[in-house]
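And then chain A:
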Amino acid sequence: MNVDLGPYVVEVLSAYAGGIALLLGLIVASVLRARSVARRLAETEHRREVRTR
Partner candidate 1 sequence: MFPAMSSIWEYANPRRFMATSAWLLPWVTGIAALCLIGGLIWGFFFTPNDFRQGSTVKIIYIHVPTAIMAINAWFMMLVCSLIWLIRRHHVSALAAKAAAPVGMVFTLIALFTGAVWGQPMWGTWWEWDPRLTAFLILFLFYLGYIALWEAIENPDQAADLTAVLCLVGSVFAVLARYALVFWNQGLHQGTTVSTVGVGVAENEGVSSVFLYPMLTSLTGFVFLFLALVLYRTRTEIRARRLKALIAQEQMA
Partner candidate 2 sequence: MIGLLKRDLALAVRAGGGFGLSLAFFLIFTALVPFGIGPETGRISEISAGLLWLGALLACLLSLDRIFQLDWEDGSLDLLATSPVPLEGLAAIKALAHWLTTGLPLVVAAPALGLLLNLPASAYVPLLASLLAGTPALSAIGTFGAALTVGIKRGGLLLSLLVLPLYVPTLIFGATAASRGAQGLDPATPLIMTLAITLGCVALLPFAAAAALRINLR
């Protein structure tokens, strides 16, 4: 186990934090959009079923 970051603590930690934050942002944005599209699609399909019944 080596957590001795020496003089570069700020650089290494901020690189990891920034990189992981950007990744999480991308994943969260993808999930939010996927959910909203899936929900609206389900609503629309439901409306159509009701109408054609």
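Here is the rule we go by: a residue touches a chain if its C-beta (ideal position, glycine included) is under 8 Å from a C-beta of that chain, and two chains touch if they have at least 3 such contacts; residues count from 1.
The candidate set was assembled so that all candidates are chains of the complex that A comes from, given by their letters.
What you see is a predicted model; the values in this text were computed from it and never measured.
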{"item": "Complex member touching chain A, one of 1 or 2", "value": "1"}
{"item": "Partner candidate 1, residues of chain A touching it in the complex", "value": "1-9, 11-12, 14-16, 18-20, 22-23, 25-27, 29-30, 33-34, 37-38, 40-41, 44-45, 47-48, 51"}
